[in-house]
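One chain of protein is taken out of this complex; the other chains stay put.
Now for subunit A:
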Amino acid sequence: MIELDRVSKRYPTPGGGGKDALRQVSLQLPAGELTFLTGHSGAGKSTLLKLIMMIERPTSGDIFVEGVSLNRIGSSGIPLLRRKIGMVHQNHQLLFDRSVYDNVALPLIIAGFPRADIGKRVRAALDKVGLLDKEKLNPVMLSGGEQQRVGIARAVVNKPPLLLADEPTGNLDPALSAEIMDLFQDFARVGVAVLIATHDLTLIARYRHRLLSLREGRLVADRDADEDDADGA
């Protein structure tokens, strides 16, 4: 589903030279698998997500999404790539000038779905995250956990094959985190490749999924699901 082939990213620094955010990272994320990505802040988690989303481009190496090399995608192809990727943000990135329904419908409107379809899909996604009765509300009236679920509904409403989450449980208490994690596991179960960037070690420990650890831009550990070694973070 996703493959990184010796990907490096160097940000130029004002004093000349540069800072290596990622060094020679190679990995594969198969469909239907949930993977944790962990590491200290500055270890390269966000950079990795940005490279997959084509918010940034790698300095060297290549990334393949569904077999397509991102290096071959020009700037006009970026929107189409992003439609294949659902992104969940720590701070939800919801728009407070419109209803929950309109927030979730946004990716479908952008992708040009027929109107009649949009209603069905939005309600299916809201039903999935348990917020079907809140569709007319403004997201500002929802709790933090509910807002995060709206963000997830928006990320999955057009059924992307890949779901990225950046600290999705960062602001939530353990019970709400568990609800969110259950949702992600459900998506993995139906064949979505799910990558969750987090430094929440209790979360990682509780769910025995594959774990990738970054340290100073290098991939230092790749623990398969059900291995007992919680090294790296």
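FYI, a contact is a pair of C-beta atoms (placed from the backbone, for glycine too) under 8 Å apart; a residue touches a chain by one contact, two chains touch by 3 or more; residues count from 1.
As a working rule, contacts and distances are computed from a predicted model.
Its UniProt record calls the unshown chain "Cell division protein FtsX", which is the correct pick from "Cytochrome c oxidase accessory protein FixG", "Cell division protein FtsX", "RNA polymerase sigma factor SigK" or "ABC transporter". Among A:K128, A:H199 or A:R215, only A:K128 touches the chain left out of the display. From the options A:P14, A:G74 or A:G112, the residue with contact to the chain not on display is A:G112. Across A:E3, A:E56 or A:D222, the residue that sits in touch with the chain not pictured is A:E56. Taking the complete complex into account, residues 1, 31-32, 50, 53, 55-56, 66, 76, 79-84, 87, 89, 93-95, 97, 106-107, 109-115, 117, 120-121, 124-125, 127-130, 154, 156, 158-162, 178-180, 182-183, 186-187, 189-193 of subunit A touch the chain not shown.
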